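Only a single protein chain was left out; the remaining protein chains are all shown in position.
Then we have chain A:
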Amino acid sequence: MSKYPTIGESLRHQGISRRDFLKFCTAVASILALPAAMIPKIAEALESTPRQSAIWLSFQECTGCTESLTRSHAPTLEGLIFDLISLDYHHTLQAAAGTAAESAREAAMQGNKGNYLVIVDGSIPLGNPGYSTIAGISNVDMLKEVVAGAKAVVAVGTCAAYGGIPHAAPNPTGAVSVDSLITDKPIINIPGCPPIPLVIAGVVAHFVTFGQLPNLDSLKRPHSFFGQTIHDRCYRRPFYDKGLFAETFDDEGAKQGWCLYKLGCKGPVTYNACATTKWNDGVSFPIESGHGCLGCSEPNFWDAGGFYKPLSVPINGVIKATTGYALAAGAAVGAASGALNRLKRSQARQNHETVTITDLERNQK
């Protein structure tokens, strides 16, 4: 095997058969909503392209995104992502530590200048650079330095895409998303807490095959995975339409698998592929396990009024107080206005002059 093996070589080295490889290409074409005619093209591109150099930066995160990727059982599609890329730096997964690790990053940046992919998980604190540093370098500095020579940036997970938990009110670290700092490079968001590993694999495969990122929506997410809501593809949708809802997590409705809307499911406003690709090798997804969707692939999902509050319900907890004050203020102004009206009436009564016949006759002349 050469120093920079192609993806095909690397896969064969791992004992992946040609049949499995083509199956993978077919699956990639299908999940990216590409026509079947593209399968040979994908296969050819993956076969002949050297593995894409990638630098993985972890900032304010919980490592859940990495866990989600690495816990997927080989040789699933998700597992193959590591064969598509040459992961030159990932401080959780790499063997090197300290200076050696940082030199690996610098070597990759110089060796593949202008061509490497930057994958980011975690948000970036702007409140104080000391809140999160790696090798003494603040997150914002490292991001800007590494992205400067990158071909594209992939923001993996809700923290990198929108700020996530660190960004939730009151946002003590001043956490921001990747795309609020980087504006001069192509960026793709793959949100989710954690994101679906297959989506990461699909996006990387698309990038390797076509040399560019797939089509994105207004939140910079790939259309092919984030084009429909969880609700659109939910197997419990017929119960929603019939008006059959679980009222609690253990009532008869819940046992019958009825819709979880009343229990706070955010499926109707959440764009993601969970309902179709599912999790854990296609076993299930949260709603199938009996819990409503939290809306983890949408911005600000931590501040959306509570996971167990229905979607239609107002968010604020101080509505009762507001209503009370408004009622009192309205009553006060109403009483003042009523008093004013009474005053006017009594004044009118006082100023009232009796008109006699003689007055009228005088007026006529």
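The rule we apply is simple: contacts are C-beta pairs under 8 Å (C-beta built on N, C-alpha and C of every residue); 3 or more make two chains touch, one makes a residue touch a chain; residues count from 1.
Operating definition for what follows: contacts and distances are computed from a predicted model.
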{"item": "Name under which UniProt lists the unshown chain, selected from \"Nitrate reductase gamma subunit\", \"Phosphate transport system permease protein\", \"Inner-membrane translocator\" or \"Spermidine/putrescine ABC transporter substrate-binding protein\"", "value": "\"Nitrate reductase gamma subunit\""}
{"item": "Residue of A:Y89, A:Y271 or A:F285 in touch with the missing chain, whole complex considered", "value": "A:Y271"}
{"item": "Hidden partner interface residues of chain A, rising order", "value": "217-219, 229, 232, 240-243, 245, 261-262, 268-269, 271, 298-300, 303-305, 309-316, 318-319, 322-323, 325-327, 329-331, 333-335, 337-339, 341-342"}
